[in-house]
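Omission of a single protein chain aside, the complex is shown with its protein chains in their original locations.
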Amino acid sequence: MSAQTYYVPEQSRFPIFMAVSLFLLVMGASSTINNLDNPDSNSSYILYAGLACLFTTMFFWFRQVIKEHLAGLDSNQLKTSYVYGMAWFIFSEVMFFAAFFGALFYVRSFAVPWLSGEGENGVGISAIGLWEGFESSWPVMTTPDKGAEYALAEKSMAWPGWGHALEWLPLWNTIVLLSSSVTVHFAHIGLKNGDRKKFNRFLGITVGLALIFVGLQAAEYYEAYVHYGLTLNSGIYGSTFFMLTGFHGFHVMMGGFMLAVMLARSVFAGHFEDHDHFGFEAASWYWHFVDVVWVMLFLFVYIL
Amino acid sequence: MSLKYFQNLPLKIFSPLFVFASPMQADWFALNMTRGVTDISNEVFELHMLIFWICVAIGVVVFSVMFYSMYAHTKKKNPVAASFHENHKLEIAWTIVPFLILIAMAVPASKTLVKIYDDEAGDVNIQVTGYQWKWQYNYLEDDISFFSNLSTDMDEINNLVPKGEHYLQEVDEMVVIPAGKKVRFLITANDVIHSWWMPAFAIKQDAIPGFVNTAWTKVDKPGVYRGKCTELCGKNHGFMPIVVKVVEQEEYNQWVDEKKQAAIKMAELTTKDWTAQELVERGESVYAVNCVACHQTNGQGIPGIFPALAGSDIVMNQKDKNIEILMEGVQGAAMNSFSYLSEVELAAVITYTRQSWGNAENGDGEIVVPKDIVDYKKPKI
Partner (left out) sequence: MSAVIENHHDDHHHGPAKGLTRWLYTTNHKDIGTLYLWFSFAMFLIGGAMALVIRAELFQPGMQIVEPEFYNQMITLHGLIMIFGGVMPAFVGLANWLVPMMIGAPDMALPRMNNLSFWILPFAFFILLSSLFMEGGAPNFGWTFYAPLSTTYAPPSVTFFIFSVHIMGASSIMGAINVVVTIMNMRAPGVTLMKMPLFVWSWLITAYLLIAVMPVLAGAVTMMLMDIHFGTSFFNAAGGGDPVLFQHIFWFFGHPEVYIMILPAFGIVSHIIETFSRKQLFGYSSMVWAMLSIAILSFVVWAHHMFTVGLPLAAELFFMWATMLIAVPTGVKVFNWVATMFKGSLTFETPMLFAIAFVVLFTIGGLSGLMLAIVPADFQYHDTYFVVAHFHYVLVPGAIFSIMAAVYYWIPKWSGNMYDERLGKLHFWLSFIGVNVTFFPQHFIGLAGMPRRYPDYALQFADWNMVSSVGAFLFGVSQILFLFIVLKTVMGGKKATDQVWEGARGLEWTVASPAPYHTFTTPPKVD
């Protein structure tokens, strides 16, 4: 049988292990979260066990796939399947972010103005004087129930004006992330030209930039929590701000981890050929996707 | 917990069948929407009938052709099938014709909708607030405010006595509105989403906590009209009906005066000297209306959802905390603020819980009087 036949793996125990890991993970996560204010709870052990199982399974599963690939079992058609699969996975991620962006647009254009008595749906609110004194603005200055007055505009994450541009972390973050997209592209070119040194060097730089980004983001969160009092509890501005940037940051970590694995594969195992390196390509697509999301974030969360 | 549900199973199933076979009305003919009592609701009814008949007609045409081929084109009668599988003219026709039919439906529908949309103030403006599981009505101009609770007897619901005519559609206090006047409802909610539905007026508006929807009506015919909550709002969603009484203007004015008098009487009660006994008596009924739904008649609550008040340390020993919980509610829990109750009601219900189910014996047994509530409400410096 030639390698050009589609490779249908026989029996595999990874999927069921993965399913069990996920089960442990979500059971653990649910009971941990439900027991957050119960110091005696041991639920988090289930969560950790689930995570450990998940990563172990993934490690062996990917190792197997790589082995099969190196053994020449993959046909071109199968590689195309991986390409399509990754593309559609990224599309699903786009839709996940779309939900949060949608929420942001909705509250900014509708909910917050209505709550302050503006527009068609504000008529009733102003008629009975609900949320008296609440004024529409973005970032929201005080929440309608005046529970969180600390999300003051000058202390939000919004654009501080040219005078303070250099102190503004999001700008640095943008520069870092955009350059990392360029460096990962250089790495790709290096690989395509068979220049492994260039590949390793630029991939290394990319991973480094990813780390810097995460570090800056952490600094920004620290700033927000400790100095501005802007938290998850600060009403809808804090909610959208932290959820959007938080999920993005989480994706940066995943993407950075993927790139780091690719780097390790190249450096320690000499994987990837100039014409055959989908593992790396998938990771770099993912990285570009994370980058595009950031550009959207920068625009809609920070600037506008 | 689930065992409890099945305890009286046989009794519960069969008792209504044999013992208390309710006076079933001949409702086999309740097949269609009923025409309402306002211009708008009549228009909606006409619209409903129009689209209904259009749909019936489409169904008849489509199904006739289909049934005809099922009859005429069986393998027996037509052993060799025809071979056509395309016909562009036909396909274009059955794309365009439905489109035209849709326009014929959309035009009157849009017109009616535009007419319904009107958020100008009315002659009478009533704020309607949904609570788990009752409605509050606030007459904005007249400072009248009251709650409207289901008044059907629990025994009827549990099939222990025959059901009355207005089973589940009766309340302890109806909303009263004047005939021939434009009445605007400002609909909101205090906890979860409810929905205020009065079929006879063709009004159905969701009551959204933190937002206010408007709806209006003008009813010419005096009468009593019944509606329901139509958004799932928890356990007693099925048990928070709406009853509107439309009366002539004169009668309405009279009603307004009575209501105002009653409010003044209530204020006087606050300053009176209360005995524990009086408070407990009064508190029992307040409790039955406002608290049983969650904390249950025996004060045991429902484990895991609603805490027991019997034996609760807060109820037995922490008078101030107890008042605070009732006035402020508990953040993030179903226990909402009850500060809208009168001082007398609050004092009574707290005293009642502190004196019942053995709480007085096991706790400090102190009572709360209306003045305590008044003091709590005073600004603290």
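Order of writing sets the chain letters: A and B. Residues in each chain are counted from 1.
The rule is simple: a residue touches a chain if its C-beta (ideal position, glycine included) is under 8 Å from a C-beta of that chain, and two chains touch if they have at least 3 such contacts.
Please read all numbers here as calculations on a predicted model, not as lab measurements.
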Contact residue for the chain not shown (choose from B:Lys182, B:His237, B:Lys259 or B:Lys371): B:His237
Touch residues of chain B, complete complex, unshown partner: 1-2, 4-6, 9, 12-13, 16-17, 22-25, 27-28, 30-34, 43-44, 47-48, 51-52, 55, 58-59, 62-63, 65-66, 69-70, 73-75, 78-87, 90-91, 94-95, 98-99, 102, 105-106, 109-110, 112-114, 116-117, 132, 156-159, 163, 165-169, 191-193, 195, 197, 199, 202-206, 208-211, 213-214, 228-239, 302-305, 332-334
Those residues of chain A which, in the complete complex, touch the missing chain: 1, 5-6, 8-16, 18-20, 22-23, 26-27, 29-31, 33-34, 36, 60-61, 63-64, 67-68, 71, 73, 77-78, 80-81, 84-85, 88-89, 91-93, 95-96, 98-100, 102-103, 106-107, 110-112, 114-115, 119-121, 131, 140, 143-145, 147-148, 231-233, 235-240, 242-243
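The criterion applied here is as follows: only the chains that are shown with their structure count from here on.
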Centre-of-Cα separation between chain B and chain A, whole angstrom: 43
Chain A contact footprint on chain B (complex, rising order): 119, 121, 125, 127, 138, 140, 186-188, 210-214
Residues on chain A engaged by chain B in the complex (per definition of touch): 114-115, 120-121, 123-125, 127-128, 130-131, 144
